[in-house]
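A short worksheet on the structure shown next.
A single protein chain has been omitted; all remaining protein chains appear in their positions.
Showing chain A:
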Amino acid sequence: MVVPSLKLQDLIEEIRGAKTQAQEREVIQKECAHIRASFRDGDPLHRHRQLAKLLYVHMLGYPAHFGQMECLKLIASPRFTDKRVGYLGAMLLLDERQDAHLLITNSIKNDLSQGIQAVQGLALCTLSTVGSAEMCRDLATEVEKLLLQPSSYVRKKAVLTAVHMIRKVPELSNIFLPPCAQLLHERHHGILLGTITLIMELCERSPAALKHFRKVVPQLVQILRTLVTTGYSVEHSVSGVSDPFLQVQILRLLRILGQNHEESSETMNDLLAQVATNTDTSRNAGNAVLFETVLTIMDIRAAAGLRVLAVNILGRFLLNNDRNIRYVALTSLLRMVQSDHSAVQRHRPTVVECLREPDASLSRRALELSLALVNSSNVRAMTQELQSFLESCPPDLRADCASGILLAAERFAPTKRWHIDTILRVLTTAGTHVRDDAVANLTQLIGGAQELHAYSVRRLYSALADDISQQPLVQVAAWCIGEYGDLLLEGGCEETEPLQVEEEKVLALLEKVLQSHMSLPATRGYALTALMKLSTRLRGDNKAAILEKMPLVERGGTQDEEAKESKEAQLSEAALVATEPQASKLLDLLDLLDGTSGAAQPPPAPEPSPGGTLVHLLDLPCASPAPASIPNLRVFEREGLQLNLSFVRPPGTPALLLITVTAINTSGADVTHFVCQAAVPKSFQLQLQAPSGDTVPAQGGLPVTQLLRILNPNKAPLRLKLRLTYNHFGQSVQEIFEVNNLPVETWQ
């Protein structure tokens, strides 16, 4: 006894009645089982119903592949109901990836040639939706015949099927190009629309076709003109615009034909002006046509006046209430801003207004366009607007906005002072979002503007005092204070308010930066360097207390000063280094120093420091007792390469000795591949930090420094052996020697 199958609507109700996913799945699985059984049993009467149910279930995302063959059977049936749902099934389930796809070709062929136009329509629709290349080749001539059918219903579908066929098999253009001329005379809008689409496809695929169809530009112009000037038509008007779909399509084709072609462009000039001025803009349909007109004007060789008209239309779009219209306007204006700059400039105020859009995609477009509109005459006003935008804009736009402002400032800055102010403001507002080169650019800018040094340093000092978190700003400020600190303390500067700044405050601020957990290593470097510079440039008493508080950062910073001073003072000094007479005995570094070598000479009394006037931070004369400063030692010299040692005993750790090895090269040739190794007696612990480099540049260039940390818990006498290897004057050099004359303070 066959249970009557569920009607489609009943199934839908049952599925909708399911309260959970699981329940729905159950209902569907049960029904699918019935459907499969029905397919197996081959019930022709209800096949269409079963497939309809299957298609509904497929739409919900459940598998329906087992219905594929049923589609074929239904398509082949003589009943229209069967065909209708069968073809729908084919379109949903039988795309060209499926094996059974090709099997529908024969049915389509039969249906194309039989007389009922609804059936022909179904076949054409399926062909144009899922037709494979092979199918298209097979059936091209059938479709070509249908282009001449008396029924306009069939003709319009045949034309669009031809469009699909050409997309799949471009060679079929040969078949479908000739009928176009005739089809353009159609009065039926649907056929006309399809024909224009067909011509567009033909032109896009073949330059020869493009050339051929330029002939029809006058005809197209006429068709469009008729449309535009026709009054209200019940059938085709949308919001007072005659068939906007057809108008837009004609405009698109005109665009393709008029591109790079003076003559065609000229032919359509008046018409475009007419459409642009006469189209009703109160509703979206009119705006759609206008928009297409603008796009066409932009792409063809339009007269200047027409281009201005297009830009003005876009400008009006910007004022429209509808967000979508504003969006397409901004996008299009961005495309035109290079080619029609002055025309777009006229709408600058409106564009700037759009920066305030709450919608992120709109404000982004507005930002891009605003940046493109900055020029030398509006740079002040625009920068002002962009700066206030920067303050409130969404985070993902900040980086673009900041770099845009900086770029614009660089290109169009009216004065240097304005430029500095602008960059300063950007760094204050959005410091974390600027690119890395902003710091370098600003320091270079300030450095080059001598007349603004005082102004810059004061402004930067104030900014830094307010906020030490924005790294680029802090870096520039630190650099500036280091360079021009003397100007900062001098007092008045006409361009800013009088600011009494004391040394202490400046140093305290830099120290704050140094110690802040927000400061990046690079920032600390800047602060440290600034402090170094200030220590030479500031006069007056330098409280040791301030200097003490600073933690000893192991950096090359201290070495700059040292090297400079020692370079100046060394030239007349006798070399202190004496190569060990018993060098052979000491070739093995590791063998050298052990605890029992008390036989070694006691270290000589420390000699006066060679770099006597070296300004070392811890050497500064001060009132209160400071940790004793240990004089430096020149330990090596050969052909212009000099090696100096400087010593520090940090007060908190008595067993620790820090030695900084500095290699400086006064000769005419670079020293390369420079490596310095050290050895100490076994009771000591030695740690070598990585050197600052391996090339000691000639002519007293930047020295190479290296830090040695030596732990001497037993306070044993220090002995130190050094081994140097390097290339100099084309020769490789190796030197091994023990350091003599180590001051007793280094280990006592």
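Here are some notes:
Quick note on the criterion: a contact is a pair of C-beta atoms (placed from the backbone, for glycine too) under 8 Å apart; a residue touches a chain by one contact, two chains touch by 3 or more; residues count from 1.
We adopt the following convention: contacts and distances are computed from a predicted model.
For the chain of the complex excluded from view, the name given in UniProt is "AP-1 complex subunit sigma-3" [choices: "AP-1 complex subunit sigma-3", "Proteasome subunit beta", "Vacuolar protein sorting-associated protein 33A isoform X2" or "28S ribosomal protein S35, mitochondrial"]. Of the options A:Thr161, A:Ser403 or A:Ser456, the residue whose C-beta touches the omitted chain is A:Thr161.
Annotation: of A:Val130, A:Leu202, A:Val221 or A:Leu314, A:Val130 touches the absent chain (contact as defined above). Contact with the chain not shown here comes from a single listed residue; of A:Ala37, A:Ala118 or A:Ala208, that residue is A:Ala118.
Here one chain is not drawn; of A:Cys32, A:Leu88 or A:Leu369, the residue touching it is A:Leu88. Seen across the whole complex, the unshown chain contacts chain A at 7-9, 12, 16, 48-49, 52-53, 55-56, 59-61, 79-81, 84-85, 88, 91-92, 95-97, 116, 118, 121, 124-125, 128-132, 153, 156-157, 160-161, 163-164, 168, 189-190, 193-194, 197, 234-236, 238, 243-246, 248-249, 252, 284-285, 287-288, 291-292, 295, 324-325, 327-328.
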